[in-house]
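Selected chains only, in their assembly positions.
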Amino acid sequence: MKLARLATILALAAALAAPSAGVQAQQQSALDKVKSSGTLKVCVAQGSPDQYKDPKTGEWIGVMIDLVKELTTWMKVKPEFVETQWNVAVLALKRGDCDLFGGSLVFNAPRAMEINYIRPFGAKGMNAVIKKENPKGLKTPDDLNSDKVTLAAIVGSREHETARRLFPKAKILALQATADVQINEAVRRGDADAALLPAITVKWWLSVPENAAWAAMGFPGKDFGNAPNGWAIRYGDSDWKDFLDAFSGWVAANNVALALYDEYLAKTNPYQK
Amino acid sequence: MKLARLATILALAAALAAPSAGVQAQQQSALDKVKSSGTLKVCVAQGSPDQYKDPKTGEWIGVMIDLVKELTTWMKVKPEFVETQWNVAVLALKRGDCDLFGGSLVFNAPRAMEINYIRPFGAKGMNAVIKKENPKGLKTPDDLNSDKVTLAAIVGSREHETARRLFPKAKILALQATADVQINEAVRRGDADAALLPAITVKWWLSVPENAAWAAMGFPGKDFGNAPNGWAIRYGDSDWKDFLDAFSGWVAANNVALALYDEYLAKTNPYQK
């Protein structure tokens, strides 16, 4: 038997016996890779107050960045932030640009079909901006589910999708806007009874006196449409998933994420002049 | 070397190098299968109010069915319900009749040795039916752990097993019955001080005025013997497990299961005439 022939046999045998793609993906856990390389590559996309660049220093700061650094300091490895855009965030993670998507990613099922969510750090709710006088006498989010109510939401946003699911009886005014708070104008003009926005945005925007002069939060303490939010990794690496889940459990047991949100919300209001 | 000989070598080499059954089971995740086929096969066994056939339409309805549909709508795949009986539920899942047991399966360790529970949607407790006058002066479930107390339970039921574990000092009257609420007669006759039943059953049964005329719930607001309940899958598929766990986390963050139980409990009381 010639050497070329032996090589052919070996190649064929190896090919026949090779595990499937699913199994191959598990051959080295990112946990082992990070341990041996000393570096954790973290994809992030800009979003305040979770992860954004400090206007003064250009450094990444925010709640999620602090959580990444808490982890890497404890692991004695270096974080390496890889900036990505939101529309390619899932792709960037899947093709291996990083070991972890370390920005705040809200849960939805289509995204979860592609990437593996780490145990969430919390859940982001939404709320409504209404007129201060509350002319429709709204008391709970359920009151929005009425054909006498018109809701404003950014077309295609999470609030838009949630409104259709939770308030099927309401009329929905789906708007295009360059800044999401522009939809509050529809409430001011009387085109809508309530504008649906992330609860954080509602709080920030109402802390500006000229907004609070005419508008109010519809349901204080009653956020709705909660979306668990946190990190994500690729499928096929359960060791890495378990390691990060356990860290997230420690964060929860110590209220670390809540404390960081309080801290950043107090200092990063983008609507404050 | 002849071709036959080459084939033999390759077959032997492949056999030698083949991964074990455990690894082979992971070669394709049910997540990938569902994505590519567009269909989620869901095993269910009848049980009200979790999953049962609408008497009018013959369609599957109930809390767990609504959760399955919430998920499949979001995933943009079709659910295909496969009816099974409770005594072969674990087997049906293990042999591949479905991708998911989508009925409400309560946790117990022997079952967990065979199938992999998804993060539970809640926990089902039990409570007691006692005489309205409470002649034994029972105040908390712990009061049942006394040699002066006789408990009625369906032989071999979860309540029977739990009673032996939680109330070792009590006398236990283990009864055969075609309908579980028949054991309440033992309390009425004075043969037992308390009948142990699922909390939901106790609530339903007592909402019938002729029952409430002589009987009461032993420990309102103090269910005991909680069993986490939810879906299950086969072992060896951690991607599918993680995907479904994350969905269950979203359900919890939005109280979807609790709201569905309230809704179905109000409309499906099987004891109401």
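To keep things simple, chains are lettered A and B as they appear, and every chain counts its residues starting from 1.
Basically, contacts are C-beta pairs under 8 Å (C-beta built on N, C-alpha and C of every residue); 3 or more make two chains touch, one makes a residue touch a chain.
What you see is a predicted model; the values in this text were computed from it and never measured.
Student: How many copies of this one chain make up the entire complex, given that 2 are placed?
Tutor: Identical chains making up the full complex: 3 copies.
Assume only the chains that are shown with their structure count from here on.
Student: Measure off the straight-line distance from the CA centroid of chain A to the CA centroid of chain B, and report it in whole Å.
Tutor: About 32 Å separates the centre of chain A from that of chain B.
Student: What part of chain A is in contact with chain B in the complex they form?
Tutor: 1, 5, 9, 12-14, 16-17, 19-20, 22-23, 26, 107-110, 112-113, 116-117, 119-120, 123, 225-228, 235-236, 238, 241
Student: Please output the residues of chain B touching chain A within their complex, sorted ascending.
Tutor: 1, 6, 9-10, 13-14, 16-19, 23, 26-29, 31-32, 35, 71, 74-76, 238-239, 242-243, 246-247, 249-250, 253-254
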